[in-house]
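Structure incoming, see below.
Taken from a larger complex, these chains appear in their original positions, while the remainder are omitted.
Chains: A and B, in written order; residue numbering restarts at 1 for each.
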């Protein structure tokens, strides 16, 4: 099958419905039923998506056909999430407003940016809390029950039960520390 | 009175009107009259809101019934503001685009995130300038005439006339320093 046709088919099957659900549900006020309804409607348009998915308004989702989401995941307003390099978000993860998850980066040759991309998958294990305005970059794996502090830019992987903060992000303790 | 009914009543009285004002005024172009009209329309739907309130488009406001706003406050585009733990923004405060103010955090027990929240109020004293993309976390108090630099993540309180920057934010000088 022609690659362009295949790409267009995936776009119509996954990305367009998510866009339309975002447009239509934008008229609903922000509350528990709204985020549950939006999540329920979007579920069929990811590679996989578990039960109890909740998502607030204004989230940009690129390449949802490469994104796997576990049960009871919550994503807050205005996140920007790109699944192009492969993304897995496990059960009970919560992501705060205005966070960014990228799964690729622009390629460079001889100090010049090319038109190419280098993809690298991201995995966020179960029970993590990604606080507001964090960035998770390509190739990163965050262990279970970790806390990514507000505004952190995570450029490398961390083990389970890490509390991570700063730009670039470092280990700063355990979740639940005062 | 039943707690759920009470909560639904507050939602209809405060949050729904603010949502509708945001939806309808989104068709107006961004300019001085628009932010003043939007602010004027929203005034009755906070716990308290002073004169001369101006607000740009796309601001998410949760629990406005717990937010007190002084005179001549300006809030720029796409802020995300949660009043659940109590929020007071005093007169002449200006908040730049894409900032976040949170007044609660997720609770942890034995290293696991629970479904509970720990609320803690935030107060921003008169004359502060919160520059773009700052985060103010739960329990923080920022003294009068302070400047929170772009991208700062403020996790503790600071006295009046502080210039605050970094992730996490530290005292970096006085407002008006070169």
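In the analysis below, a contact is a pair of C-beta atoms (placed from the backbone, for glycine too) under 8 Å apart; a residue touches a chain by one contact, two chains touch by 3 or more.
Worth saying up front: this structure is predicted, and the values here are computed from it rather than measured.
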{"item": "Given 2 placed chains, full-complex copy number", "value": "3"}
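Simple rule for what comes next: only the chains that are shown with their structure count from here on.
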{"item": "Where subunit A and subunit B are represented by their mean Cα positions, the distance between them in whole Å", "value": "25"}
{"item": "Residues of subunit B defined as touching subunit A within the complex", "value": "11, 15-16, 19-20, 23, 58, 60, 62, 78, 80, 98, 100, 102, 106, 108-113, 133, 135, 137, 151, 153, 155, 167-168"}
{"item": "Residues on subunit A engaged by subunit B in the complex (per definition of touch)", "value": "26-27, 29-31, 56-58, 76-78, 92, 94, 96-98, 127, 129, 132-133, 145, 147, 149-152, 161, 165-167, 174-176"}
